[in-house]
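First comes the structure, then the notes that go with it.
Of the protein chains in this complex, one is absent; all others appear in place.
Right, chain A next:
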Amino acid sequence: MAHSLSPECTPLKHEYDACFNTWFEGYLEPAITNANTKGHSQGQRIEYSKLKKEEYDRKCGSIWEKYKDCVQKAVTEKGLGELLSQARQENPLREPPPPDAPGSS
């Protein structure tokens, strides 16, 4: 596993990454299947997403808070805080970009 920006945060990062990766591997295939199975309604898909989000919050929420706090401190200490907020203002990227048009070169 990669290191964190600050060595102090690396063990928290590893613990969080392991939690997310395990959850994500369990999340992905059924989410794909749900979307591609004719019998599954949108209501069922939303239900699945909600349940899985709750599961993520339950399993990884606590380690995420600790890791996030550590990284935020490290970002400030390394002098990246202002660059980051400027970058977020210039390119918020809060929504996925539109898909590439089919057949575009």
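Definition applied: a contact is a pair of C-beta atoms (placed from the backbone, for glycine too) under 8 Å apart; a residue touches a chain by one contact, two chains touch by 3 or more; residues count from 1.
What we mean here is this: contacts and distances are computed from a predicted model.
K.L.:
For the chain omitted from this view, which of "Geranylgeranyl transferase type-2 subunit alpha", "Ribosome biogenesis regulatory protein homolog", "PRELI/MSF1 domain-containing protein" or "Trafficking protein particle complex subunit" is its UniProt protein name?
P.N.:
Its UniProt record gives the name "PRELI/MSF1 domain-containing protein".
K.L.:
Of the residues in chain A, which ones touch the absent chain?
P.N.:
1-5, 9, 13, 16-17, 20-21, 24-25, 27-29, 31-32, 34-35, 45-46, 48-50, 52-53, 56, 64, 67-68, 71, 74-75, 80, 83-84, 86-87, 91, 93-94, 96-97, 99-100
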